[in-house]
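Here the structure is laid out as structure tokens; the discussion comes afterwards.
As you look at this complex, bear in mind that one protein chain is not there, while each of the others sits in place.
Every chain is named by a letter (A and B) in the order it is written, and numbering of its residues begins at 1.
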Amino acid sequence: MRSFADVHLGDTIGPVEHTFTTEGVRAFCTLWGQTGESRFTSEEVARREGLPGPIVPGIMSMAVLSRLLTDWADGGSLRLLDVIFRQPVPHHQPLRLVGTVTDLRPEGGQGVVEVDVFLERADGERLVTGKALLAVPLDAG
Amino acid sequence: MATQVEFNRSLLGQPLPAGTFTVSKEGILAFCRAVGETNPLYTDEEWARRQGHPTLLAPPTYPNLFIRHLGRPEVLSVPVRQRMHAGQAVEPLRPIYAGDTLSATTRLKDVYTKTGRTGTMAFIVWETTFTNQRGEEVARVRESFMARL
Partner (left out) sequence: MFLLDMHCHSVASDDARATVEQYLRWIQVLRGRGYQVDSIVLTEHRRFDGAADYTPLARRYGVVVLKGSEVDTRWGHFLVYGVTDALLRAVDFTDVQMDARRLMEEARRHGAMAIPAHPGRFGIGLVEFLARGAEVPDLEIIEVLNGGSRRGENERAEALLRERHLKGIAGSDAHFVSTIATCLTAFPHPIHSEGELVEALRAGEFRPLRLEETAPTPLRNTTK
């Protein structure tokens, strides 16, 4: 259980390595109701749309960033995840999920932790950038 | 004179009923498998019950899945070369449980133009609220789409 007292401005969350696979993206798309070939699953469709290859749906990147945050909060809850898709997220490339604590405030009997979150390539180039709010207990006891 | 994009202004701020969605246990488990989610609140019904919940919870970004199925009118009245997802914000307000039925209401928040690496673009911003069968607002999702003009 993460408590507010343990969190400090500038703390780093992660980094956690993550690679999206075409099989994983296909499974996600099926669940999402995106059946048939698309920029997410087909090399050919992606190239026709001017992309270098099939990409990861934005909401799948969000789900993975959410996991980074709730795993770290360990019992805390996600209040907001607000992201900007800066560049297409490719399949089969080692990526990094990372966060930085940028603000802290007690609010309504809980601690609110504000975090910058990034999904970035191994060379540091940021593909998805965002801001998140997490609520954690003021005292873990 | 500012470059403005032609769009249906009567839609701005109007609440539009946009569909009803059922949250199933199978759907939650499949979502968790697809994104590698292992938090037992979302994967282990018994564990969730022991934490005081009636059943399995949906992960925080789960309502995102319903967005592409919303019934929404066309906004722009100009030709568009390509559409891309520019950004999204999900704001979980209350727990969403397996078995919940969520009603979506969507509103056009904003339409504006700017320029970027891909030329002149129109940005279309929608906000959707999801309400459960008990009338409680459980999540808000704001999406921003970029249309290359």
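Simple rule for what comes next: contacts are C-beta pairs under 8 Å (C-beta built on N, C-alpha and C of every residue); 3 or more make two chains touch, one makes a residue touch a chain.
Only a predicted model underlies this, so the values are computations on that prediction, with no experimental measurement involved.
Q: Have a look at A:Gln34, A:Ser77 or A:Thr129 and name the one touching the chain we're not showing.
A: A:Thr129
Q: For chain B, which residues lie in contact with the unshown chain of the complex?
A: 1-3, 87, 112-120, 123
Q: Write the list of chain A residues that the hidden chain touches.
A: The list for chain A reads 9-12, 82, 84, 87, 100, 102-103, 114, 116, 123, 125, 129-131.
Everything that follows uses one rule, which is that only the chains that are shown with their structure count from here on.
Q: Report, in whole Å, the distance between the mean C-alpha point of chain A and the mean C-alpha point of chain B.
A: Distance between chain centres: 16 Å.
Q: Could you please specify the touching residues of chain A with respect to chain B in the complex?
A: The contact residues of chain A facing chain B are 18, 24, 27-28, 31-34, 49-50, 57-60, 62-64, 66-67, 70-71, 77-85.
Q: Can you tell me which positions in chain B touch chain A when the two form their complex?
A: 27, 30-31, 33-37, 39, 59-61, 64-65, 67-69, 82, 84-92, 142
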